[in-house]
Each structure stands twice: as C-alpha cells, then as structure tokens.
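Missing here: one protein chain of the complex. Every other protein chain is in place.
Chain naming follows the written order as A, B and C, and within any one chain the residues start at number 1.
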Amino acid sequence: MLKGFNYPLTPKGKSTLNPPPPWHYSADFLSIEFWSDAAAVAAVLPAGLDSDRSANGHANALFYDWQFSGSNEEYLDPARYQYREFFILVDALLEGRPVAYCPYIFVDNDAAIGRGWSQGYPKRLGQVFQTRYYAATGKAGPALAPGAKFAGSLTSSGQRLAEGLVTLQEPVKDMSVLQQRPIVNLLHTPRLAAGKQDKPAVHELVENVPRDVKIAQPWIGEGSLTLPVCRGEEVSDLAPVRCGRGIRASLAYIVDDLKTLRDLR
Amino acid sequence: MLKGFNYPLTPKGKSTLNPPPPWHYSADFLSIEFWSDAAAVAAVLPAGLDSDRSANGHANALFYDWQFSGSNEEYLDPARYQYREFFILVDALLEGRPVAYCPYIFVDNDAAIGRGWSQGYPKRLGQVFQTRYYAATGKAGPALAPGAKFAGSLTSSGQRLAEGLVTLQEPVKDMSVLQQRPIVNLLHTPRLAAGKQDKPAVHELVENVPRDVKIAQPWIGEGSLTLPVCRGEEVSDLAPVRCGRGIRASLAYIVDDLKTLRDLR
Amino acid sequence: MLKGFNYPLTPKGKSTLNPPPPWHYSADFLSIEFWSDAAAVAAVLPAGLDSDRSANGHANALFYDWQFSGSNEEYLDPARYQYREFFILVDALLEGRPVAYCPYIFVDNDAAIGRGWSQGYPKRLGQVFQTRYYAATGKAGPALAPGAKFAGSLTSSGQRLAEGLVTLQEPVKDMSVLQQRPIVNLLHTPRLAAGKQDKPAVHELVENVPRDVKIAQPWIGEGSLTLPVCRGEEVSDLAPVRCGRGIRASLAYIVDDLKTLRDLR
Partner (left out) sequence: MLKGFNYPLTPKGKSTLNPPPPWHYSADFLSIEFWSDAAAVAAVLPAGLDSDRSANGHANALFYDWQFSGSNEEYLDPARYQYREFFILVDALLEGRPVAYCPYIFVDNDAAIGRGWSQGYPKRLGQVFQTRYYAATGKAGPALAPGAKFAGSLTSSGQRLAEGLVTLQEPVKDMSVLQQRPIVNLLHTPRLAAGKQDKPAVHELVENVPRDVKIAQPWIGEGSLTLPVCRGEEVSDLAPVRCGRGIRASLAYIVDDLKTLRDLR
C-alpha cells in the first residue's frame, strides 16, 4: 500500500509533499483592506457565489510568513516547510450569506501548493517578502509602535505583481476587527482526456474550516496597496480604487477538514 | 464564465498556470539506465501494476531541460514556461503488458507541476541541472564526440537527491534503442474533508499519450547514477545496484490527451 | 598556505568560488542594438572614458546562457558553474579609441559574481532567461530560420528590469558585424574603514582580454528592447530611443588576463 496525502505516494510515506492532517500553522501577517471596482470583483466570482453589492468592491490583500507542521515536528525541517504567501480575498455572497473568495494566491513552496490545491486555493509560485519585526530593534526594522511601517511585495514569473504597506497606529483593542468572513473557494481538478477538457474531475464550492485560531500582537493602522499592470497577468484588474485599514499581527491555527457546499459540475 | 485549465480560473484566462492543450514541448535530455533491487521497484508500484520479473529491477533516470508552449508562442516568456526536470521510470506490467511507471519526479516550475499533476506525474519542486552542449565548443563543455561527458544533478528541499553522468560513445544508429515503454501513472487527487481523507477524489491508473514525437542528435554510451540517502526522503530506496547505457539527445512532442485505464477507488 | 582565487581561501582550495584562470566559457546569446539618449550614456561613464559623440547613444543589450569551466571539467558540476547573464554595453572613447563600457550586469550565480568583480563587471544577482533553440524542434521553440523569434528577460530584487526580442532574418555572412569594441570596465573595491569610505582600495580603468574567441551559428535580424522604470533602480535611464539589429549565436572564449589602463585614485 502506497502512503502519502499529496503526491508522491510511496511505500513509507516520507517523500510525500505533505503529512496527513491535522496541519498546524503559525505566521506573522500583514492585512490591507481595499476597494476594487465592483464589476472587477464580480467578474472573478465562480458560479454559486454572488456579488455583495453592499460591499462595493471590498477586498483584503494579505502577506504571510508561515511555518507549517504536521504531527512530527516538521517545523524542524524549515527548508521544506517554511514558506511565504500573498493572497487576495474578495467579499461575496453565498445564498445571501457574507463570505470571502480567493481569486489569486502565491506561495514560494511546493508543499504549500499541494495543501492549497486540496483546499481550493488557486496557488501559483511567487517570491513573497514582508518586513520583519525583531525583539532586538534598531534602525533595521520597525518597532511595534505608532508610525511603524511594514512593507510587503510579491513577484511571480519575474514580474512584480503586488506591493503593500501597513503603517501602525495602535494595538487592536476591539478584537472583532480581526474577524474574517468564512472563506469559500473553488475546488478544481481539471481533466486532460481529449473530449473531457471542459469536464473537470472536481469542480466544487468548498468552505474552509480552520480551527483553534489564535491571534497575538495585533496592531491596526493604515494600509496601502498597488497591483501593477503586468504582461500575461490579470491580478491588476482588481487594482485598488481606494485603500482602508492595515493590520499587522501573528496568527496560529489548525486545518483538518474541508466542507463541500455544492458540486458545480 | 471563468477561464483556465489549471488554477487560477479567471475572467480572461491569462493568469492560469497553463493554457489549454495542445501542449508543445522541446528538450535536451540525458537518460541513464539502471537496475535497482527488484523488491524496491515492486514496492513503489500502485495497485493495478505488477512487477516485471524479467526486468529484474530495471529502470531509467532522466534529466530534461524543457521549453514549453501552448498555441500562442508561450516560449517567448521563458521565465514562465522554461523548466528543468528529473524523473525515474521503473519497468512494470499492466495485465501482462510492459509499461513504465513514474514514482518520483521533480521540476523547477509551477506550470510544470500543474501539467504534471494533470497527467499523473507526482511532481515536487527541485533544482535540476544538466551539462549543456553548445554549437561553439571549447573546454567549457563537451562536444558531441566519443568520450564526451554530460552530468546531471537534482536537489530538493535543500538535499542532493540524485547525480548522473553520461559518457558518449557513438551516435545512435538503431533508433529502436530510443523506444520507451508506454508510461502508466497514478492520477491522484486527495480529499481533505474529515472522514474522507482516505477516499481520494481521483485515484486512477492512466496512460500518457504523447504524439508527434521527434528525436534529434541522439548519442549513446555509458551511464552512471547515484541516489544518496537523505533525511525525510525515500528515493534512495531505488539506488542502483548497477548501471547500464546512457543516452543524450534532443526531443520534441505534443500532449493533448490522457487515457484512463482503470478507476482504483 | 590557503588556496583559492576568489573567496573563500581554504587549505585545499576546493571551496573557493572559482578555480584559478584560465577560465573557459561557452554560451548561446542574444544581442540587441539600441540607442539611448546620448546624455544618459554620458552620465554612466567613469572618469577616464569620454562620450563617443558619433555613436549618438549607441549601446547593446546582451542575454547569455553560460557554461563555465576551469581546467578540471567544472562543467560536470552544472549546479555550481552554469549561469545566465544580462548586461548592457555602451559606446565610449578611451583617449579617442572606440571602446565599450558595462554600466549594468546581472547573473544568477555567485561564482559568476566573483569572476565578474575581478574583471570590473559590476554584477548583481538577477533571474535571466532566454528562449532556447533545440535540435528537435516543434511549436515549443523557434527554428534557426527567417522569422524565428527569441525572447529574453531580466528580473532583479523582484522587479522586471529588461525584456528583449530578436527576430531572425538570415545567417550572418559578413562576420565583421559580430565584432565588438574592446570592453573597458571600472575595477572597483571599496574601503569600509571610517574616514576612507571615499578612498577605494582599487579604482582602475581595465581592459578585458578575451582570447580564442569562437562564434558559431550566427543569425542576424531585428532587435527590440524595453527597460521599464522600476523603484530603486536606474537602468531605465538608458531606455531605448530606438532599436536596431538583433543577433543570435553561440560563443566560446577563454579569460586569463586583465589589463590595467589607468589608476583612477
């Protein structure tokens, strides 16, 4: 019997991209609120999701510095399981319920691509960086203090696709500002067989089910984001009309489930 | 309607990892014949494939320097569509028919991961290099001549997983030595939903259907291969007991189909 | 006694970035002729070099896919010694003699940085790609034929700094079109000691002395180049006013000398 969650499946299950769930995550992140043209947001939604008119193009851009682990201290192999991520979440409605949908996401690690595609995150490879905070500060980085600045950037296939900046104002007091809408993704596995290339093997609306979410050191302030026009890319169609608040915090959670909402085939 | 073959699916279909088939490929490659312990080969085979006892552990290791294109001159964006690959093919039987199965494969590009997973190739990211031949030669590289040497190497997650060497003897005269067994893969898409993690969404034996295969400049000689023992990896379980011939050539073909042989669920 | 040419110097001389000269090189390259604003070219020249008014801002942009070797078959370690390069050469005069000067150059390999800095090439890291030609052709790449297209791109620190295209017209018949001006560089080693930071340890005009130059498969046609404006970069100050011919060829040569023309301190 071959073992492994994602490819490859092998006799001992050591070579697999990912150990079986539960999957444990910790990260530092930047979150930048912005408003795109509402029609551009509507255009990225899959069947089954509707525009949230009251949201008026509202979205969030997120930069994450992640550490991943299965149940066997995988975080002690950081070359294999540490990674960086950028993604966009746009507001939408699922049968009238407010949700968020991820049209674009980039990571610098193949295990993260494997887990992502298993959750409906449409990951591509990218080079993602964000300014770090260190316990020992000086002029090489920001303190956690009013006016401190944290920047993020994304490059994929050699082009700079996103740049963001968060300027801190104060620690988050009202934790409700950190609440996110539930994330609903398009789980999609194509078929290469001739004659079936428009009949995907999997094509479902799915809801992410993170658990044991912890947030630490949250600060809030102002955000800014640019999504430059690039050749062969369309992320820039969501370019901000205006930006809103910015958040910088640490996060931990566990993933070991996914809920299918609807088969779209 | 969202467009794209692999993730992401977007309004214009420009951001997708891969354009729709047909997919066009050209490459220079090294092929190294070797024999593993027959039990180690048997252990990597999925249900539906049997050991080829007469093969006695026979396998091939391949290093490819690829260029990919869809139908719109994608080769003019080499940062996105050029890539390098290492893989292993082991001899097996499908209901008595000689085939080859790919237990391990590594590429340095996400579009190649996407296409690979659509064909049952269990790709992970790796850094792959092979010695190049140039029309203008000197001591910086081999000529296409007896005694010329071409080396290949694979690193993944920071560990050197394979090293190979081909020493040329003569141009291939009998083109039948270049014939490969049909490649039969395990097409696998896992399910993350709790309670279904051992019930994959897709779990099929599939046969690759390359067409319009062209080979140019083939040379044959001796091959050598090492698959070092590495932490958290099991490729080394297929380490060569002995090595056989080595080939260096150029190749082109087209992929636009995949044949499902058997649903294994 | 410690051994090595570039850092590190070690007991056996194996860990050094580069073996001692002679250094052997082979490559495929694209060369794109262009004209910048003449004042922008004048502005990048070091002391000792004068504007070549008759050149009127003339320059060349070059994409190289290199293989390097010392005297011990280093090309059999392609992960360490293969690399890709982009650079610009602008026309200038040295005491009235036509020469070319390299203001910008990018490679994807540290050994290449080491050799470059020893020759006055101001190398930074970049990701460089160019379309490849394979002996086995199809739609995945160009043939060597009229109308065939080869593209190149450069990314550094996450920003796309250059894109080029060569469209072939015919094989080069008159080899004199391949002749380059001698390359004169600024050899520069800074001093970090307080009070000496404006007194470099080395600051010389040097002339490169390649030998045994061979060119193969040269084709000529049209070139085009863009140098986009990027944050924190000034390569774009040399953006083409117009472009001229494009060349695609293979090259080999040897480097084992450098000629100091003038100490600029």
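We take it that a contact is a pair of C-beta atoms (placed from the backbone, for glycine too) under 8 Å apart; a residue touches a chain by one contact, two chains touch by 3 or more.
Note that the structure is predicted; figures quoted are calculated from it, not measured.
S.K.: Where the complex has a chain not shown, which of A:53, A:97 or A:214 is the residue touching it?
M.R.: Answer from the full complex: A:214 touches the omitted chain.
S.K.: Looking at the full complex, which residue from A:15, A:131 or A:156 touches the chain that isn't shown here?
M.R.: Looking across A:15, A:131 or A:156, the contact with the absent chain belongs to A:131.
S.K.: If the hidden chain were put back, which of C:26, C:67 or C:118 would touch it?
M.R.: Counting the whole complex, the residue in contact with the absent chain is C:118.
S.K.: What residue numbers in subunit C mark contact with the hidden partner chain?
M.R.: 2, 5-12, 14-15, 17, 20-21, 43-44, 46, 77, 79-80, 103-105, 109-110, 113, 117-119, 122-125, 157-158, 186, 188-194, 197, 201-202, 231-235, 237, 255-260
S.K.: Just checking the interface: what residues of subunit B touch the absent partner chain?
M.R.: Contact residues on subunit B toward the absent chain are 127, 129, 153, 155, 158-160, 230.
S.K.: Residues of subunit A in contact with the chain that isn't shown?
M.R.: 24-28, 65, 67-69, 71, 73, 75-79, 82, 127, 129-132, 134-142, 149, 151-153, 155, 165, 212, 214-217, 249-254
Throughout what follows, only the chains that are shown with their structure count from here on.
S.K.: Find the chain most remote from subunit B, comparing centres computed as mean CA coordinates.
M.R.: C
S.K.: When subunit A meets its copy subunit C, do both sides use mostly the same residue numbers (more than half shared) or mostly different ones?
M.R.: The interface of subunit A with subunit C is built from mostly shared positions.
S.K.: Just curious, how far off is subunit B from subunit A if you go by their C-alpha centres, in Å?
M.R.: 31
S.K.: Would you mind pulling out the distance in Å between where the CA atoms of subunit A average out and where those of subunit C do?
M.R.: 39
S.K.: What are the residues of subunit C that contact at least two other chains?
M.R.: 127, 129, 153, 155
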